[in-house]
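Missing here: one protein chain of the complex. Every other protein chain is in place.
Chain IDs A and B follow the sequence of writing; residue 1 opens each chain.
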Amino acid sequence: MSAKKYDAIVVGAGHNGLICAAYLAKAGRKVLVLERRHQVGGATTSEEIYPGFTYTCCSYVVSLLRPWIIRDLELPKYGYEILPLESTFTPFPDGRYLMRDSDPERTRRSIAKFSPKDAEVYKRFGQEMAELGRLIKPLIDDPAPDPLSRDPRELLRLGRLGKQLRGQGDEWLYANVKMMTMSAVDFLSERFECEELIAPMAISGIIGTFLGIRSPGTAYVLLHHYMGEIDGSFRAWGLPKGGTGAIANAIAASARALGVEIRTEAPVAHLLMKGNQATGVVLENGDEIHARAVVSGLDPHRTFLKLVGEEHLDPEITQQVKRFKMRGSSGKVNLALDGLPDLACLPGPGPQLTGGITIAPSIDYLERGYDEAKYGAFSRKPFMDVLIPSLTDPTVAPPGKHTMSIFVQYAPYHLKEGAADWPNQREAFGDAVIDTLSEYMPNLKDRILHRQVLSPWDLEQIYGLTEGNIFHGELSLEQLAFLRPMAGWSRYKTPVDNLWMCASGTHPGGGIMGAPGALCARTMLGKRAV
Amino acid sequence: MATPANTVIVIGAGPNGLAAAARLAQAGKKVLVVERAAAVGGLSARHEFHPGYAVAGILHDEALLPRAVAEKLGLSRHGLKFQKAPATYLAEASGPGLLLPSDTAGAAEAIGRRSAHDAKSYTAMRAFLDRITPLFASILSEPPPAISPGSAGDLWQIAKRGLSLFRIDRKDLLELARVAPMCVADFLNEKFETPLLVEALAAPAVASTWSGPWSAGTMTNFLLRECAGGEAIEGGPPALIAALLAAARAAGAEIRTETEVARIRLENGNVAGVTLASGETIDAKVVLSSADPKGTMLKLLAPGTLPLKIEEEFINLRARGTAAKVHLALSGPLELTGNEGQLDEAIRIGGGHVDDLERAFDAIKYRQFSERPNLEIRVPTVADPSLAPAGHHTVSILASFAPYKLEGGWTDAARERFGGAVIAVLEQHAPNLRSRIVAREVLSPLDLETRFALTGGQLHHGEIALDQLLMMRPAPSAPRYKTTVPGLFLGGAGSHPGGGVRMTAGVLAAEAVLGG
Partner (left out) sequence: MPIPSPFHERTSPLCTSYRWKDWAGYCAVSSYDTSHEREYFAFREAAGLLDVTPLYKYEVTGRDAAALLGRMMVRDVTQLKVGRVAYTCWCDDGGKVVDDGTVARLDEDHYRVTAADPTLHWLHALSRGFDVAIEDSSARLAALALQGPTSRDILKSATDADLDKLKFFGVTKAQMGAIPVWISRTGYTGDLGYEVWVDNDQALATWDALIAAGRPYGIEPAGLDALDVSRVEAGYVLLGNDYFSAKKVVLESRKSTPHELGFGWMVDLNRGNFIGRDAIAAEVKRGSIWQLVGLEISWEELEALYASFNLPPSLPVTARRDALPVYAEDGRQIGQATSHTWSPILKKYLAIASVHRGFETLGGKLRIEHTVEYERRQVTATVAKLPFYDPERKRKP
């Protein structure tokens, strides 16, 4: 086994690991990807948990996968297919509802029922976001600028960035500072007056974070929602055909075609270290595999505390790693249904069921859910992002039957009884989700054939996400850009020689975006590390 | 009333207004200060809330007062004396509490009796703060940096200045970049294992802000406070007012009380003077307002005066009061269990854990006041017995959190209920309190608004939040005291570097007047 020498070993076959491997192979490097589980994808996965039903277990929509990665890796050729997901439906407990879809005039009329003024502003909001997003785009498609660097090349780049920013005018800069520092609610409240619109819009600021919609710093994440427009491709939100796992399979197929070797059920125990240098990996079965470089697709905690081990680290680095906040805050409930449920406010089939259904009826509702989580309990009345993927992609369920994916927040990893109490609370959590959703879909319970509940603890156990954090580390201001995952180590390089990081714990962060994987490969190749 | 061309009207006679007046008069301007109240001093004035009983000021903490600014105005010549800040007693429900001296060594020693780890952490944290203090001192004593990158005074330039001028090393700057956007609870939890200490250190960073210790960005306020003066003055805030008044008058400034401005008058878009509530008009080409920015720009200027974009900036300026003041007149000392026999000047009472502080904040999100508020207490009669009849005491309590907009409104009953909640918390630590209460006054944020002309009852004239600091304060169109209305300047707590018993904004605004 150890005879074969690789240029690089990628640990973990999540989408970022696969993308990194594919780019390295594209540049002619010999790459091995090692995956602990029986299949590739990591959290980008779909699995047949219940016979005949393919669940999109974790990540459930795609919007951010960088278009240049799709083109570079020719993903459509390998089965990457996105079905459009165009609407967001928000039901309210009193029977009213809000429908936002791709028809601007229909959306305007729907919002106008709540506030005619907001309906007008909403039409322009997307454009305003797209203008602000011009700052974000270069940031997510390039390594993070390091303002404290002393490297002349970096200073040059910063100078260029500064000049570019100056060219945008002060007004734009002020708007961006506000965007970066304000809470989603405060930011939206400067523009909109009605809570029925602010609440469901604000949730894009908190998905996957341990923050409330009133927490400073959440306005920035709103921008991500508008990335599709920034790329010039409309209707960028979509469902991958065959579930999100199909994306991972497409990337894996592309990688294999480029010569990447992928081994599943090959859990890595730890790195092979020589001094401060990573020389390869040791598998749990004891096999040693050598390589010029090791790339970790795991989160920063796992990478340093498990793969490397504290004994090989400067105590200060260990401390910094431990300070990097993981704190998972969300869970998933996946259902197999023997028929479509009805929405109380708009029964029957229709467009209200085919898009996203957002349970976010008021600011207070969302904030109370957050408050419960702060003190170590899952939200009794959680925010939910509900999808019925089988309506868009009938291949995931038997004819006439359906799957339902429910993203739930907040479900804190750290319960007040301790994270290990999750197995005892898991079903109560699932019940809270179904009970709450049943208030909006009264016949939901009658339709359920099977239910899968994934708490953050389960996400950690099954997918190796430390503390169940779906973004490999909180997206809070002090953990972004040149501070992700640690000051001075935001460029995919690590304090361990020949060890690189390519996943969501690095800039620009989580979601099925792929940028960390691609940027890591680009950096490694640029530095001739492989 | 004919007035000379170089007249400046200063609105408001709080520390900022008086300091601006002193600075302008010292530079040769003819200054007229107009104050709506019967006495000068604003929130720093001696406040008699019951016949014979007074507190030293609605604001009772002088820790933000910068010595350098006082020196610039020559206040020591007018009787201002700095002194060491009093020790703060952190009360706890079951335990002896913690008496925290204001000096690092003393505090570390006191903390060390609880936890050696925390004492070490405290010393290290103070050392870090001391290393970055020169940078903060310069930020706090100068006009805010410009936003445009590459311009002379932008943030990077300041950071670079930090590197060169103040010899702050790269590691400290990286740490600063990491911690500044954090929430204060995360930062303090990284450092300390004693919950009592974490809560007490976090409390000042969230007092009268619209945030709890778990809100991102509260670390910035923590740093801005911890790197400020940290001293006290003899006689408390009224002594500052007396010194400022003397300095302003000595330089020739005229001060008129019971003189409320109804309108700032414009002619052809330029400031032409003010119209008083009495109907009297006073001419001046320059008006410096130390009143809050929302009130100044949206109420004192006639509707429709400002460009829409500028008007919206001030509409969007968040100024929600979040704390109430409770004043007690006691027939005897405030005796706390756990600290028998000691008369403390400064006391903090929380729930004992930073989550209790967060819970206290949670309430205002739902338009409720905290049932168990966090209390920042001063007993001014310890240092100045003349504030109450012999043997009697007064207690000044800043109680967090209480919303400006209370569900159901701030009725008399609601105010009394909140007063009751404060007493109930205090009583747990001072069992004999109730029998000693001679009188009590509860000032809700709404009361603070109506009685002291504070929009929203917000003590800082504008919430302390990341997007309302530095060049964003009070609004992008007026970051350096000068508004878009020619002749109108903002020099109150709503401007950089902010509120509290401080006068920097007033002085810097005066310098903006002189510079322009």
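Here is the rule we go by: a contact is a pair of C-beta atoms (placed from the backbone, for glycine too) under 8 Å apart; a residue touches a chain by one contact, two chains touch by 3 or more.
Treat the numbers as computed from the prediction; the structure is a model and nothing was measured.
Checked against the hidden chain, the listed residues B:311, B:376 or B:511 yield one contact partner: B:311. In the complete assembly, the contact with the undisplayed chain comes from B:269, out of B:269, B:332, B:391 or B:515. Only one of the listed residues, B:27, B:250 or B:298, touches the absent chain: B:298. Within chain A, the residues in touch with the undisplayed chain are 103, 105-106, 108-109, 116-117, 119-121, 123-124, 127, 131. Within the entire complex, the positions of chain B that touch the omitted partner chain are 269, 298, 302-305, 307-312, 315.
The working rule: only the chains that are shown with their structure count from here on.
Per-chain Cα centroids separate chain A from chain B by 41 Å. By the touch criterion stated above, chain B contacts chain A in their complex at residues 147-151, 156, 159, 170, 173-175, 177-182, 186, 190, 211, 214-217, 312, 316, 318, 355, 358-359, 362, 365-366, 465-467, 472, 476. Residues 147-148, 158-159, 161-163, 165-166, 170-171, 173-174, 177-178, 181-182, 186, 190, 211, 214-217, 323, 325, 364, 367-368, 371, 374-375, 476-478, 482-483, 487-488 of chain A are the ones touching chain B in the complex.
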